[in-house]
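All protein chains but one are shown in place.
Labels A, B and C are assigned to the chains in the order they are written; within every chain, residues are numbered from 1.
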Amino acid sequence: MNPVNYLYLAALLFTIGATGVLIRRNAIVVFMCIELMLNACNLALVAFSRMHGNLDGQIIAFFTMVVAAAEVVVGLAIIVSLFRSRHSASVDDASLMKL
Amino acid sequence: MENLIALLIAAPLLGAAVLLVGGRRLDAVGHWIGTALAAASFVIGLVLFADLLGRSADQRTLTQHLFSWIPVAGFQADATFRLDQLSMTFVLLITGVGSLIHLYSVGYMEHDERRRRFFGYLNLFLAAMLLLVLADNYLLLYFGWEGVGLASYLLIGFWQHKPAAATAAKKAFLVNRVGDMGLAIAVMLMFATFGTFAFGPVFSHVGDASEGRLTAIALMLLLAACGKSAQVPLQSWLGDAMEGPTPVSALIHAATMVTAGVYLIVRSAAVFNGAPGAQLVVTVVGAVTLLFGAIVGCAKDDIKKALAGSTMSQIGYMVLAAGLGPIGYVFAIMHLVTHGFFKAGLFLGAGSVMHGMNDEVDMRKYGGLRKYMPVTFITFGLGYLAIIGFPGLSGFFSKDRIIEAAFAKGGTEGWILGGAALLGAAITAFYMTRVMLMTFFGEKRWQPDENGTEPHPHESPGVMTIPMIVLAVGSVFGGAFFSIGDRFLHWLEPVTGHSEGNSPLSAWTVTAATMVCLVIGVAAAWAQYGRKPVPVVAPRGSLLTRAARRDLLQDDFNHVVLVRGGEHLTRSLVYLDHTLVDGVVNGTAASVGGLSGRMRRLQNGFARSYAVSMFGGAALLVAATLLMRAV
Amino acid sequence: MSFPLLTATAVLPAVGAVATAAVPAARRTAAKWLALAVSLGTFALAVAILVRFDPGGARYQLTESHSWIAAFGVRYELGVDGIAVALIGLTALLVPFVMLAGWHDADPLETGSRRWRPTQGFFALILALEAMVIISFEATDVFLFYIFFEAMLIPLYFLIGGFGDRAHEHGEKAASTQRSYAAVKFLLYNLVGGLIMLAAVIGLYVVAGSFSLTEIAQARANGSLHMATGVERWLFLGFFFAFAVKAPLWPLHTWLPNAMQESTAPVAVLITAVVDKVGTFAMLRFCLQLFPEASKWATPVILVLALISIIYGALLAVGQRDIKRLIAYASISHFGFIIMGIFAMTSQGQSGATLYMVNHGLSTAVLMLIAGFLISRRGSRLIADYGGVQKVAPVLAGTFLIGGLATLSLPGLAPFVSEFLVLVGTFTRYPAVGVVATFGIVLAALYTLVLYQRTMTGPVRKEVSAMPDLRVRELVVVAPLIVLLVFLGVYPKPVTDIVNPAVKQTMSDVHKTDPKPEMEAAK
Partner (left out) sequence: MSAVAVHSLWTTAADPISKIDAPKIEYGQLSPTLIVVGAALVGVLIEAFVPRKSRYYAQVFVSVVALCAAFAAVVALAADGYGTTRARIAAMGAIAVDGPSLFLQGTILLAALVGLFTFAERRLDPAAHGNRVDSFAAQAASVPGSDSEKAAVKAGFTTTEVFPLLLFAVAGMLVFPSANDLLTLFVALEVLSLPLYLLCALARRKRLMSQEAAVKYFLLGAFASAFTLFGIALLYGYAGSVSYATIAQVVDGNVPRLDPALANTMGNDALLLIGAAMVVMGLLFKVGAVPFHMWTPDVYQGAPTPVTGFMAAATKVAAFGALLRLLYVVLPGLRWDWRPVMWAVAIVTMLVGAIVAITQTDIKRLLAYSSIAHAGFILAGVIATSREGVSSVLFYLAAYSFVTIGAFAVVTLVRDAGGEATHLSKWAGLGRRSPLVAAVFAVFLLAFAGIPLTSGFAGKFAVFKAAAQGGAVPLVVIGVISSAIAAFFYIRVIVLMFFSEPRSEGPTVAVPSPLTTTAIGVGVAVTVVLGVAPQYFLDLANQAGVFVR
């Protein structure tokens, strides 16, 4: 099967993720969408790695997972603290600072 | 000997400096210092005069180079003085009459606490006027020219607390500035034409310049002369200038400064000779003014204003003569000198009258004063006879020669100009007789003024009468002295040149005609003011009379056109500067601010909209990059 | 390596400024005397420059040159020609008088924090400004000049915005808002000008690869550096715009009236008499030397603008109700004359223009300072609030009149010489322009005399009836300036001798010779 299709899939996932970021209110969901984008990247990387027949892509994918994990840690910490002080995880509620 | 020339100016200048800087501590003696220095200048003048007489006619030009005034590449203005017959004449007139009037002022200004400053200004005027007539180049002359303007400004406005005086002073200076503009442009033209503006080189190179240039220069000089000598159309200031103390009117606005215009024209004879077109204009201006002034003089009830009108008219005679070219130059100056005598005398007389009448100037409130102030009456009377040209007195000789010269111009111009001059003579006789009758004859018409003090006419003190007597003598014998054997002609000829015109009329015919005019004028005046008593309140009078009272509406014209128009112009400009020029600037600032405010709202605090802008930005970035490759 | 006189002249006031600022709050008077002493010292150095300067010598003298920012090709290059010497002299001369005149202008009303030291600030800022102005007159390196041309805005900005007329201290709120508006307007106007010049400066470096005025001028002269016409014109415009704002030239003038109106008289004098001269000076030194062709190309437009400035400024002066605004617009008119003289491209015009810078400095100083004394007495800037002052304060009125007569350039007072030179210089090349400009002298008489008449003459108003005459300090300020006005009016030779050679150089820079008189042309 032509590896290019994986790229299309990756692009699709990435776009879905991005759209999610733009349209969803709940911080957690937004964050998950970002994770989706990252995984789309992983998919693309792996696909390319296959195409070029070298392992760099796969290694990067591993790194990405680790980074994503770290991001989750930091992100959840922040979001939770926000949630606890505001009793809502909506991104739009957090708009004290504007103009 | 020529080193004395600087002293002529230095003496009064020193006086001015001492008196103005000296401060109150000089109040007691200030006036005597001023008078002394004026007299000193006169003495020096006499010494130089004697020296000149000692020389042969062609050796009578002395020059003194002091220092280089404005040295810039190609532009050399030197502080150099030139004393020749022409300037000598003026020096004697200025310092002589000046000294007398200083003396007179000692009495006249006795009760003024600012007398010291008055004498300071008078000295300043003498210095400037001498600089004017002694300058050896036009820029230095311009220096003196504006200097006398300043002095006249200060003296007209001497009683600054009177708004009328302050306004008159300002007006005089401004109108003169218009004339000065002419002089400035003339100097520039000379520089552009000859590369210099010193008398010698300019006059010697006149031949190399095109007539067009010469005409331009001459007309600009004429403009200057009109300003200084109150010739139409710049005459409006002279009447108001009478707000100043009477000695000022006598010295500056009768005898000396106002005649500077005539000096300028005669001095620039070479230029004018090269520009016949300009000369014609000069004669026209002269003729118009001499009638204008005379008519105004007929209508005024204010004695000084009447005399001012007469001054205007007499100077008109001089300008007319000067415009005639070599035929007239000498007589212009001659009339100038004699006029200096009798007009100064008349003003001093008027001042003496006012002195005795609590500064009342309205002739309708005079009458029968001959009993009360005999000396004034006699001296004033002699001056009167002189000015109307009573045979044998100075005015007779000088004016008569001018009328002859006018006819001698020949052609229709000659007839017109001559006719105008004759008519002027008649009117002169009329208004001077009017002044004489209203002031010294008839019944007394004065009443107590508002605060009830009845004026007690009395003769003035000696310091005032002596100058009047001296001037009266001058106005009686001056003309005869000059004319017999053409003394004056021969004296001045080397400078101005002279040519006998070919008059269509013989000298005697002209004289006879003049006499006729004279008689008519006097008779008319007697009919109106001598036989029947003079009404205290002026009758409404004919249209012409009313116009003449208002200086022939010329002030009204100025007011409407220049003053009102100017005010509107400036006001609208101020508005424009604020709204338009400044508005553009502030507008730009405001619009940027508005833009900022609008763009600021994009920052709406919602993280997702920020994400949108990032997403859009990314898309744009990608698109643009691809596009760049595509093109 | 001789004693760096030029540097010293600039450094002394700079150091003085720091020292003055450091004086503790309580020792206010000490600070004043210190500042005055420093300014006098600076004047002494300026005199030394005058003495050491040899009019017949090289174009730039007392030169100093050190490497500064090699990366930008910037050198610390100083040097003076006659024009610079004259203007340095003027600056160093005026500052002490300005300080004396403003002796009490900065005494604090309310004692704010104990660290609040307005007086020290006032005098320190004046000294700082003096230092920057002097060095910008001395700089022969474009970048060096630019730096101080810009930097001098800051002290002046604080002087304008920080210190106003005592008159307006009641209702301080409104006054201070107006003041800061004026200050901001001044700063932004000049900053915009300066930044546009910055672009041109960079452009110049890109084209010429150097900032050294002398190098570039030589390179241009011997053709080794050729600028494309378009480039030269753009660069010229960049420079000229900044200078025209500073000068100021119509229609970039609107900052001046506000600034002069709101600032105290001494500061107003510093603005017109000193700082603005940097603009006209720079036109003469940089525009003409660096971009001769473009200068000639732009001449017609510039002359027209200058002409407008002359007439327009004078007319607006006539229309003003505020004494200081009136003087400001009069200055705009005079700057028109200066610029006209510069771009008439005749030696009379340019000598006249240079002379004009000096004389206008003196005459405005006299007029403005006395106006300041007057205002400080009555507490109002409105002409209508005065009348009959000459009766109660004759000396004040008299000196004021002399200042006015100088402003309307009466012969015998210095400004006449320069103004007439400018007019003649312009007339010989552009007769029409010269003639129109001559109307300026009538209008000048109008606004001056109207001002004098309305304030000084007429019946005494009761508000001014108790007005004291000039005090000793004030006389000490005014008298020497008046003496100088008279002296330079009667005997300007000392200045012209210094200026003429420099002007000759400038003329040769632009490859122009004076037009021949018609007479000789005919032959």
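The rule we apply is simple: a contact is a pair of C-beta atoms (placed from the backbone, for glycine too) under 8 Å apart; a residue touches a chain by one contact, two chains touch by 3 or more.
Quick caveat: nothing in here was measured; it's all calculated off a predicted structure.
Engineer: Which chains here touch the chain that is missing from view?
Structural biologist: Checking the complete complex, the chain left out touches A, B, C.
Engineer: Out of C:19, C:48, C:198 or C:436, which residue would touch the omitted chain in the full complex?
Structural biologist: C:198
Engineer: Touching the absent chain in the whole complex: find that residue among B:207, B:374, B:541 or B:593.
Structural biologist: Of all options in B:207, B:374, B:541 or B:593, contact with the hidden chain holds for B:593.
Engineer: Which one touches the absent chain: B:32, B:557, B:575 or B:610?
Structural biologist: Checking the options B:32, B:557, B:575 or B:610, the one contacting the hidden chain is B:610.
Engineer: For chain C, which residues lie in contact with the unshown chain of the complex?
Structural biologist: Where chain C meets the chain not shown: residues 67-72, 112-113, 115-117, 146-148, 150-151, 153-154, 157-158, 161-162, 172-173, 176-177, 179-180, 183-184, 187-188, 191-192, 195-196, 198-199, 202-203, 205-206.
Engineer: Just checking the interface: what residues of chain A touch the absent partner chain?
Structural biologist: On the chain A side, contact with the omitted chain comes from 7, 10, 14, 17-18, 21, 27, 30-31, 34, 37-38, 40-41, 44-45, 47-49, 51-54, 56-57, 59-60, 63-64, 67, 70-71, 74-75, 77-79, 81-82, 84-86, 91, 94-98.
Engineer: At which residues does chain B meet the chain that is not included here?
Structural biologist: Residue positions of chain B that touch the missing chain: 589, 592-593, 595-597, 599-600, 602-603, 605, 607, 609-611, 613-614, 616-618, 620-622, 624-626, 628-629.
Heads up, the rule we're going with is that only the chains that are shown with their structure count from here on.
Engineer: Just say which it is for the chain contacts: an open line, a closed ring, a star, complete, or other.
Structural biologist: line
Engineer: Taking each chain's centre as the mean of its Cα atoms, which chain lies farthest from chain A?
Structural biologist: Result for max centroid distance from chain A is chain B.
Engineer: Counting only C-beta pairs in contact, which pair of chains has the most of them?
Structural biologist: B-C
Engineer: Between chain B and chain C, what's the gap in Å when you average each chain's C-alpha atoms?
Structural biologist: 37
Engineer: Taking each chain's centre as its mean C-alpha position, how far apart are chain A and chain C in Å?
Structural biologist: The answer is 65 Å.
Engineer: Just how far, in Å, is the C-alpha centre of chain B from the one of chain A?
Structural biologist: 97
Engineer: Where in chain C do residues touch two or more other chains at once?
Structural biologist: Expected reply: no residues.
Engineer: For chain A, what residues touch not just one other chain but two or more?
Structural biologist: none
Engineer: Can you check the complex and tell me which residues of chain C touch chain B?
Structural biologist: Residues 185, 188-189, 250-251, 253-254, 312, 315-316, 318-320, 347-348, 351-352, 388, 390-391, 398, 405, 410-412, 417, 420-421, 423-424, 427-428, 431, 434-435, 438-439, 441-442, 445-446, 449-450, 453, 456-460, 490-493, 496-497, 500, 503-504, 514-520, 522-523 of chain C touch chain B in their complex.
Engineer: Of all residues in chain B, which touch chain C in the complex?
Structural biologist: So the residues of chain B touching chain C come out as 20, 67-75, 79, 139, 142-143, 145-147, 150, 153, 157, 160-161, 163, 165-167, 170, 173-174, 177-178, 180-181, 184-185, 187-189, 191-195, 205, 208-210, 213, 566, 569-571, 573-574, 577, 581-582, 585, 589.
Engineer: Quick one: which bits of chain B touch chain A in the complex? Just the residue numbers, please.
Structural biologist: Residues in contact with chain A: 600-601, 603-608, 611-612, 615.
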